[in-house]
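Every protein chain but one is kept in place in this view of the complex.
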Amino acid sequence: MPQSLQPWFLVIQRLGIALLTLVIVSFAVFFATELLPGDVAEILLGQAATPEAVAGLREAMGLNEPAISRFVGWLLGLAQGDLGNSYVNNMDVAELISGRLSNSLKLAGLTTLVSVPIALSLGIGAAMWRGSLFDRIVTVLTISVISVPEFMVATLAVLIFAVWLDWLPALSYGVDVSSLSAMLKAYAMPVIALSFVISAQMIRMTRAAVIETINTPYVEMALLKGASRKRMVLGHALPNALGPIANAVALSLSYLVGGVIIVETIFSYPGVAKLMVDAVSTRDLPLIQSCAMIFCVSYLSLITLADVIALLSNPRLR
Amino acid sequence: MTKTPNNWTSRDDAMVENMIRRGASRRDLLKMLMSSGVAAAAGGSLLMRASSAVAATPVSGGTLKAAGWSSSTADTLDPAKASLSTDYVRCCAFYNRLTFLDEAGQVQMELADTISSDDAKTWEVKLKSGVSFHDGKSLSAEDVVFSLNRHLDPAVGSKVNSIAAQMTEISKVDDLTVKIALASPNADLPTILALHHFMIVADGTTDFSKANGTGAFICEVFEPGVRSIAVKNPNYFKEQGAYLDSFEFFAIPDNNARVNALLSGDIDYAAAVNPRSSRLLDGSDDVSTLVSTSGNYTNLNMRLDMNPGDKAGFVEGMKYLLNREAIQKSAFRGFAEIANDQPVSPANRYHNPNIKPREFDPERAKALFEKAGVLGTEIPITASDAATASVDMATIVQQAGSQIGMNIKVDRVPSDGYWSNYWLKAPIHFGNINPRPTPDILFSLLYSSDAPWNESQYKSEKFDSMLIEARGALDEERRTSIYWDMQEMVANEAGTAIPVYISNMDAFSAKLGGLKANPLGGMMGYAFAEYVWLNN
Amino acid sequence: MTEPLVSVRDLRIGATTDAGRKVEIIKGVNFDIAPGEIVALIGESGSGKTTIALSLMGHTRTGCRIDDGSIRLDQSDITTMSERDRMQVRGTEVSYVPQSAAAAFNPSKRIMDQVIEIAAIHDLMPRAEAEKKAVELFRALALPDADTLGQRYPHQVSGGQLQRLSAAMALIGDPKLVIFDEPTTALDVTTQIEVLRAFKSVMKKGGIAGVYVSHDLAVVAQIADRIIVLKGGEIQEVGTAEQILNAPQHAYTKQLLAAFEPVPHQPVAPTAQPARPKPILEVYDLSAGYGHMRNGVPAAKILKSVNFKIERGRNLGVIGESGSGKSTLARAVAGILPAYQGAVMVDGMEQKRDLKSRSKEELRRMQIVFQLADTALNPTHSIGTLLARPLTFYEGLRGKARDARVAELLDMVHLPAALRHRLPGELSGGQKQRVNLARALAANPELILCDEITSALDTVVAAAILELLKELQRELGLSYMFISHDLSTVEAICDDVLVMYKGEVVEALPAARMSTEATHPYSRLLISSVPRLDTGWLSGLEQDPELLAQFANR
Partner (left out) sequence: MMADSSSTTTTIKGPSWSFNWVGRIGLGIILFWALVALVGPWFSPYPPGEIVDWDFFGPMTGDYWMGTDYLGRDIFSRILMGARYTVGIALAAVTLACTLGVILGMVAAVAGGWFDMILSRLLDAFNGIPSLLFGLVVVAAVGSSIPVLVLTLTAIYMPGAYRFARALAVNVNTMDFVTVARARGESTPYLILREIFPNILGPVLADLGLRFVFIVLVLSGLSFLGLGVQPPNADWGALVRENIEGLSLGAPAVIFPSIAIASLTISVNMFIDNLPTKIRDRSE
């Protein structure tokens, strides 16, 4: 194979694996949903779920078809780009999700913008001045942040910034976002809370990855060329640590789409994670599936992206 | 800023306000306050604050942001399917019922001009004229017939299908007159029609992604599980329409977050605030609270057809083992009234005040358990966060049990699926019953032999026949006496222990005026949007 | 006499071990280097030669620090300088050529950027000028494609070229002193010659002083003016290259030199056993390779139709440079890498190609010993456990009998019996290799495949291991297949030699006649490339450039 085609072949191979993974997840989610007690009709009727009412509603919603054929129907629809209709409110799933997803992505995007630069510079800085006071402070801070439950961080943030100091709104959704400063204010709180949660891991991994490359002969060589510490780390160690750093960032960011359920709950922010929880509690199969697909796609694309970055940053594989 | 006594809480504020609403004189109030140890001067200023909250002049305009406590993709604008407070609030804003209940629990006409019957079996509903839907169409008898008939169609999935089933015929007489024939006499029909599910929608409506009603607000945005935005209906049929220009409603499920959002001024209204937050709310001058006791309760159900509920003495023993005071004080932090094991609350005019709540008496319970032969055995109780405070109540019973050698095991199960999997099914479990406007609905839903939600499987022919008699009785005194007797039967015979009626506490910005408690539930029976205003 | 360029006085360097213990690794060293003089630091691993060399740049590796003494370079005192001032000196006054250029080049940057980095760091000259100078240096170092070489990435260049490029990297800033840290150790002999020549000529031309760190006296003899012999952080002897080679004073220097003397192999007299007709190992048409199998042939064919046999009690040497397929041959014979073609017969019985299908008895008769005892011994098992396992596995020995046999094995390889409670990490390199050998002996084998087992050892230690092998052979009647890149090692122990090149056997001869009678051009090149203990060897060496172009691994 020509050398220049090789990276693309690797990329295509990874995409293929990702696609296969998606199908596996889809089936797993389907069987998991089937295992849940109760179905959408029972759940919808709640206390009013008399057998007759449930039967009537099931009939009316077309739930009497076997689940597997409904699922296969949904999969076929998906192949044509149709996510189906929600059982619960008969709305187009794509429409239901699109709003929530754009909310989630907005939050994730802002958090990424804030946390990734901070986390990377702290991690690299700590590695650069390993063993210094700065390194120790960063290490202690990250350990403390990792060690405190997320809902504590979020609740404390609201208490301090919104209730006591009255600097920031306690809610992010639906408040005035007409100007940039208003938008920054509106998103500040969840972004702060989320940044705390995901940064710690990124800082740790970045620091470890950079330290590992600092301990290589070529960085020692740079030192012996008279390079400054900054040049050694930024010019020599960092480019070779890109792969593992990208991986760590991807893993942390993948959390931002599906894992933010607690932050969404506390800030009553309508994102996809809450949508999925709703969908599960109402056994809304098309919605559950679609949400699971979104989580999986975002996870896989981040991981694949990290892989590709690692590939491209390494001339030996390029 | 008003100086308030240290131990004064929003609960007391709310109580004073309620008394003013009920018509107490200033002198009565001051006397009451003095007796509870509040200095006269402080008492005076407290009264000032309370009175101004009740009696201010309405102001038009403004946007109200209110937060409920639950919301999901199952949110609906279809009144027949409405199941959460969130749905009720929205339906009240966008639609109207034929009748509604005022703060005193009295039936008032809304879309109906009159509702009349000679025999309580065949009813004639005359509609108001000049009422129009948001899309401009005029309200007519067809709309009412369509709206009521929907509940009989199983495909709709109506929550009140079983109540509506008694309407055997719903037909149009003329453009503004509807005839409703019942299977058997029921004098409560006007009250039944005040249920939130019986909102009137336009004839032929199938799409409920936007609401087309006659209500005080027009639906502008509705995103299930996210929010709704409503704007004032300029063509509202009532003389005094909504004061607010617009009304945004969404849910913040986390209590703490809801309270914090209110305290930080991001919302104006936080519904159903946990009593534990009261101490925090007390500290703020910008926030008031509204407490309504409407007959919502969480009860302990012991099925009489299953072990151990079928053992004579067990049920009574459990009723004595319930430390009602501890439940009221600890689990509800005082935001509850002690109940007497029957479902008709003091907010209802048929409430029987002669039935005294059982005292907490572990020794007596012990004797009863011994008699039932269950002392020392393990008794599992199923509780869930789905039934308000049931886990705390179970814990309290468990503690009391451990003192007399009863091994009560609390089985906390997830809220998700609780109603379909555990409620009515487990031998001992908790239920949570929302307020219903009439004893008839309560009894036929919960206690008659063929009741769909017969929580303890209570069966009594005598009870059944009394229910039918009271239902058809147009003589108010006769009805009251039958209902009093029935309450006594439930309290003593049924396997449902009702320790307290839960008060609902809503917290809201001090700018908000016009709020009153309503027996149908918090948020003025969910209809507050139409009646409140924002002071500047 | 001119003022020396470098003078080191009473240098003491200490280190803190992982356990927190402090040890002195350089114990008071004094020496001078005159301008333009090349001084070699020679010694075994752990002698402190690299530590001293790095300290000349003011650098110590993690955990080490300069405790005492002074290092003066030109006008400046390295030991008292601030780190910032040392940065100024590095690359301009003194520069460094690393042991493994392959590891010292940053894999993600282009070669040119790295070669001229010193100029960029110290702002010595504009980029264009630096690049021009670099290309000149490439030419001076006899590098091919000098104009475009800088655009490549390190992995696109061979090891020998990288090593020369690292010299260019060191010279770009016109330093007064260059430190060469074992720069040819990782190279093949044929390549080593070119690199040495290139180094020597640029150093002479520029009149640059150098410090040449090596363990190999023969290499050092070609390039150094003076040699400092180190052991255990102390100087044993200092002298001119001639004097050290021809008239060593110190006992240790003599020992080092003695290890270089080839000890001709005495074939074991076949008297111990009645002559058996069948050879212990016969290999026919053996081919093996790696990668995806297609039509029974792997994608990368490494070994191509190899034939040979080893008679019982005799030793076969296999020599070749990296990539010649000699290790693959051992693996294919052992069945670790199943051959796709050909046959392996032990004592006349054909062996299955894959070791999974071979019987326990078949496996027992043929043992393999790997080059690196560090990785060949499980670091978590004690020596006793390591030796006991084959005993249990093959013979079912347990308890006292097994313990006795373990002690016996340790005795065979001249290790104290108390060592059985130690972990491999606590042993020296030579001891580990002895354990490695003892484990193979535990199986009571008839044939041992030795894969470069002395290559990673210091010369003196390696010589002792060879002696041990011979002794064991005499006692146990073993046969060895001895794989090495080093001709003299093979000559020291083997009866017959195979020369391998690119997966094929190009020459097969009795060891004794190898140097004189080899006919294949590659064999001749290989033989002529082995450095001799003679200061004039390199300058006097004539090699056919065409031959080099054809076979040298560069």
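For clarity, chains are labelled A, B and C in written order, and residue numbers in each chain start from 1.
Definition applied: contacts are C-beta pairs under 8 Å (C-beta built on N, C-alpha and C of every residue); 3 or more make two chains touch, one makes a residue touch a chain.
The model shown is predicted, which means the values in this text are computed figures rather than measured ones.
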item: Shown chains that the omitted chain touches within the full complex; value: A, B, C
item: Touching the absent chain when the full complex is considered, from A:I12, A:L113, A:I143 or A:L165; value: A:I143
item: Touch with the omitted chain, as defined above, among C:F31, C:Y153 or C:F370; value: C:F370
item: Sole contact to the chain not displayed, among A:A126, A:I211, A:V233 or A:V249; value: A:I211
item: Candidate in contact with the missing chain, chosen from C:P98, C:G335 or C:G503; value: C:G335
item: Omitted-chain contact residue, chosen from B:A394, B:I428, B:L442 or B:A494; value: B:A394
item: Residues of chain C (touch criterion as defined above) contacting the omitted chain; value: 17-21, 23, 25, 45-46, 48, 232-233, 334-336, 355, 358, 360, 363, 367-368, 370, 372, 375-381, 389-390, 393-394, 416, 418-419, 423, 425-428, 431, 439, 443
item: Contact footprint on chain A, counting only the chain that is left out; value: 17, 20-22, 24-25, 28-29, 32, 35-37, 139, 143-144, 146-152, 155-156, 159, 163, 208, 211-212, 254-255, 257-259, 261-262, 265, 273, 276-277, 280-281, 292, 295-296, 299-300, 303
item: Where the unshown chain meets chain B, residue by residue; value: 255-256, 259-260, 274, 276-277, 279-280, 326, 329-331, 333, 383, 385, 391-392, 394-396, 398-399, 402, 409-417
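The rule we apply is simple: only the chains that are shown with their structure count from here on.
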item: By mean Cα position, the chain sitting nearest the middle; value: A
item: Dominant chain pairing [most C-beta pairs in contact]; value: A-B
item: Inter-centroid spacing, chain C versus chain B (mean Cα positions, whole Å); value: 87
item: Intercentroid distance (Cα basis), chain B paired with chain A, Å; value: 40
item: Contacts with 2+ other chains: residues of chain B; value: none
item: Multi-chain contact sites of chain C, meaning residues that touch two or more partners; value: none
item: Contacting residues of chain B [partner chain A, same complex]; value: 65, 67, 72-76, 81, 83, 154-157, 159-162, 209, 223-227, 248, 250-254, 256-258, 260-261, 263-267, 416-417, 419-421, 423, 452-453
item: Touching residues (chain side chain A, partner chain C) in the complex; value: 215-228, 231, 236, 239-240, 313-316
item: Chain A-facing residues of chain C, complex; value: 54, 57, 59, 61-62, 87-92, 95-96, 98, 100, 103-109, 117-118, 121-122, 153, 155, 169
